[in-house]
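Removed from the display is one protein chain of the complex; every other protein chain stays in position.
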């Protein structure tokens, strides 16, 4: 197992009721595995990450895709599509 | 006959040695007629307006074409392609 | 090598001062394009009293630098400045400034529009609008994700 730091922003932070948390993942986990683990919690996590709503994942502050690996100790952020500018 | 005011700008003013002149034209003259009249003078006029060099004509401060009529008393400017900005 | 400046924070910016700093002491930048994004009073027909800009500290600056680097690799730029504000803003307030300088005007225009198009879709900022009573997070627009298609279907900075 390795521990990662999760961060939530904007609407997802409001929906999950927290700005982040530490999570333990099996070694070799990918972004898709992390998302599945969160969706399995049900509630707001299933609503936001398990349905048709669009969200983005960044691993160590780089935009990531479902198949990307999550290194040990990574900072992983989950957030809605961006709306700056 | 009607009298028009001719203006020359930039390289053409230098080549013709003057910034403008009054010219008499037969009634109903078009831009092409004026150019032919100037080319017939020979010298710098033939060099600049009678060969392959590109020039522009404005009639009463609007860009004009060879077939455009020249109204009585018009201000007609002849100048090289523009290079501002 | 383009000189690149990135700044993210709550402070307002001064277009004239940023432009002066960008071109100070040089005569290579024949063309400078500036974009300023401002808070509009009407957003989708709701009256906006406060616009809150949230960001992802650390990643935001990296993402903006990556977008600016990508523009400088694609066009012959002499300098780029990107300033983006965060925190509470009000109608007519300035949000974002992008300055691009080049010897060639089309390079300065295109690089500027490219940076804004990618900023809108890749830089982690989120807007929350409030009319003074209720607040809501602004949804991303399809038109913004479509805008980057023109730079290449497969181009991601």
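Note that the chains take the letters A, B and C in the order they are written out, and that residue 1 is the start of every chain.
Following the convention adopted for this analysis, a contact is a pair of C-beta atoms (placed from the backbone, for glycine too) under 8 Å apart; a residue touches a chain by one contact, two chains touch by 3 or more.
Remember, it's a predicted structure, so these values are computed and weren't measured experimentally.
Every shown chain that the unseen chain touches in the whole complex is listed here: B, C.
The hidden chain makes contact, of the residues B:6, B:49 or B:77, with B:77. Within the full complex, the residue among C:34, C:65 or C:135 touching the omitted chain is C:34.
The missing chain lies against chain C, touching residues 14-17, 19, 23, 25-42, 91-92, 103, 105-106, 108-109, 112-113, 116, 147. Mapped onto chain B, the interface with the missing chain covers residues 7, 9-11, 14, 54, 58, 61-63, 77, 79-85.
One rule holds for everything that comes next: only the chains that are shown with their structure count from here on.
Computed centre separation for the pair chain A/chain B is 72 angstrom, with centres defined by C-alpha atoms.
Shared interface positions of chain B, defined as residues touching 2 or more other chains, are absent. Residues of chain C in contact with at least two other chains: none.
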